[in-house]
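Just passing along the structure, written as structure tokens.
For this view, one protein chain was removed and the others were kept in their places.
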Amino acid sequence: MNDMASVLDWVLVLLGEVLVSIGVFFDVVAAIGMLRFPNFFVRLHAATIGAIGGAFVPLIGVALIAAGCDFLGPYRWFISGAAAITAILVLMLAPVGSHLLAKAAHESRAAVVEPKVVDFLEEDRVRGETR
Amino acid sequence: MNLLLYYVLMALCSLGSVIAVVFAIIERDLLKAVLFSAIQSTLYAFLYYLLMAPDIVLTYIPVSVGLYPAVILFLIKKTERFENVETKRSVLLSSLVLTITFVIVSAAVIAGRGIGPIPTPDVRFLAAWYLGTTFNPSIQLVSAMAPEGVTSIVWDYRGLDTVFETAVLFLAIIASVALMRGIEHKGVYDELKHGMSLIGKTVTKIVVPLIIGVGISIALHGHLTPGGGFQGGSALAVAPLLVLVIFSKYFFDKVGFTKGKALAIRSSGLLGVGLTSFAIVIAALFARSGAYILQNQPRVGAPIGFPWKGIDGVLLGGSLLSFNACEAMAVCAGFVILFLLLAIPEEYVRKVLAQGGEHEH
Amino acid sequence: MSINPLSFLLSIVFMSMVVNTALALYGILARPSLIKKIIALTILGDSANTFAIIVGFRQPPNTNPIPPVMLWKPTPQNIDYFVSHAVDPLPQALVLTAIVIGLAVTLFLVFLTIQIYRQYGTTDVRKIAKLRG
Partner (left out) sequence: MELMSLESEVTMFITIVIPIFLAAFIMYMVRALKGPTIPDIVLAIDCLSYDLAAFLALLSIYFRSPVLIPCAIVLALWIYALDVYVAKYLSKKEMGE
């Protein structure tokens, strides 16, 4: 079994493991940020790292690891493809979700904008220029 | 494979769900309670994954993360947000400590003294029978000839149960429709006035076809990989709900998708389930042989069955494929009817109700 | 007295579900808001479903169980492996329909609650009881 694993498989697996390690690092960083940052609009930064760095990067890594794991049989391409699709979905959906949430939070004043120097969106809304 | 790690994951996951449930029950702000129950749902879904039930995960996530919070949010927006009770922080903390201690101590007692080794290596005889015959060409006269154990049980071994469960599902939907009878609402869709921001609309245009694709593939591959009619139907129902929330109800009026059309789709799905369950009986009438209702593969005394293998050895799953497709249509359309009714503006409903009262009495 | 760690950890899962059921029952019986009752009802249903799935769980020696989906060619060896490693599919099949029906019933309760709010202007059962009597 050991000799059957080709060099290409090893390269794919090691590359994937590097990506998963980076993703896990980002994940912990984002979680600490989520816990320590003072308010909602600052925590959005941590959420970006958590969604893209903590989910997109490890999912690509999983796709590479699965492509190299010949002990999983032919179904490894199933894992590989599905993980890649999930990665693309996360890349598309996570930023839009945060955008909608942040816009609604700003509009309804559910969270305070702080630290604030100038808030053009609020001024526009007072003048009635946004819908 | 480290078994201890596997069980630690399960235990942590269920302890987390206990904490989320305590918060959800004690919390006075109902919107927060819904979000805490969404955390509980996510953790339960993870627990089902660890208990090796991918079919349940595929149903449970669309239902409890995609549909159920939306329904409760509709309800809170139409009624009131705060529960009329006092909650103290000390009550929350003490109940948290109490529940967690109770769980751990009682688990230690059970594991140490009482019921013996709980993770058994065997399943019951009935389960072994289902597993052994679900896809077994050597004993084709008792086999379901589909590799997915759960879908075989749902539509072959226990097909009659499922037909009656479908009936219960549609009675519940009909009862809800009856509560809102006589209320029709139409409006004109205005791209600028209705719905959410342009970014949300654009991405939803990309995501809705993806959701429909995932839903259809879950439904139609139900006999090969985890999935099936109920899973695919509840997954598909999220797409119209997203359109309803992001583009507004008036978008449905613009494209001409009304309650009546959804009702027609639902009825044709039900008709398909009925036809599939009688298909072999009808075929046997012409061939002058015996047959059973809800029959899938050939049985003793009933030699006609659905084909289970296509060209090049593609597995067709017999009647399961047709059942899954029809059931997905019916479940999805049934939920869409209810969401269309929920989305009617409250002011309009009250106006109609007031007028109707005057006319009748 | 020695405690088998696997048995202890699975007991934690089981007892958590017991506690969740108890909490949900408290929410249904003792809380005044109808919306809170609906939320608690769904938690109760999910916990009950989890009990059913735990009943179907198994632990083959030294490895993890597999889902009840057969991925290989149906040779006798593969079927033997499948029967000795897969979890029980029957509770999963029963829970599957229970989840979808639970959602339909919840939707019916939601419509009822909206109707009650239209009639009485509140979702608090204590106030509704006073208005009736």
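As written, the chain order gives the labels A, B and C, with residue 1 at the start of each chain.
The rule is simple: contacts are C-beta pairs under 8 Å (C-beta built on N, C-alpha and C of every residue); 3 or more make two chains touch, one makes a residue touch a chain.
Being a predicted model, the structure only gives us computed values, none of them experimental.
Put simply, the hidden chain is in touch with A, B, C once you look at the whole complex.
Residue-wise, the contact with the chain that is not shown comes from B:T42, picked out of B:T42, B:T99, B:T276 or B:N296. From the set B:I25, B:V57 or B:A262, the residue in touch with the chain omitted from the display is B:V57, counting the whole complex.
Of the options B:M145, B:L220 or B:A235, the residue whose C-beta touches the omitted chain is B:A235. Summarising the interface, subunit C meets the missing chain with residues 64, 66-67, 69, 71. The omitted chain makes contact with subunit B at the following residues, 1-2, 5, 9, 12, 16, 19-20, 23, 31-32, 35-36, 38-39, 42, 45-46, 49, 52, 54, 57-58, 61-62, 65-66, 69-70, 73-74, 76-77, 194-196, 200, 207, 210-211, 214, 218, 225-227, 235, 238, 241-242, 244-246, 248-250, 342-346. Considering the complete assembly, subunit A touches the hidden chain via residues 1-2, 5, 9-10, 13, 17, 20-21, 23-24, 27-28, 30-32, 34-35, 40, 43-44, 46-47, 50-51, 54-55, 58-59, 62, 65-66, 68-72, 75-76, 78-79, 82-83, 85-86, 89-90, 93-94, 96-98, 100-105, 107-108, 110-111.
Keep this in mind: only the chains that are shown with their structure count from here on.
Subunit B and subunit C have Cα centroids separated by 13 Å.
Centres computed as Cα averages put subunit A at a distance of 27 Å from subunit B. The residues of subunit B lying in touch with subunit A in their complex are 192-193, 196-197, 199-200, 203, 206-207, 210.
For subunit A in complex with subunit B, the residues that touch the partner chain are 89, 92-93, 96, 99-100, 103, 131.
Taken together, the subunit C residues at the contact with subunit B in this complex read 1-20, 23-24, 26-27, 31-33, 35-36, 38-40, 42-43, 46, 49-50, 53-54, 56-71, 74, 76, 79, 82-83, 86-90, 92-93, 95-97, 99-108, 110-115, 117-118, 122-124, 126-127.
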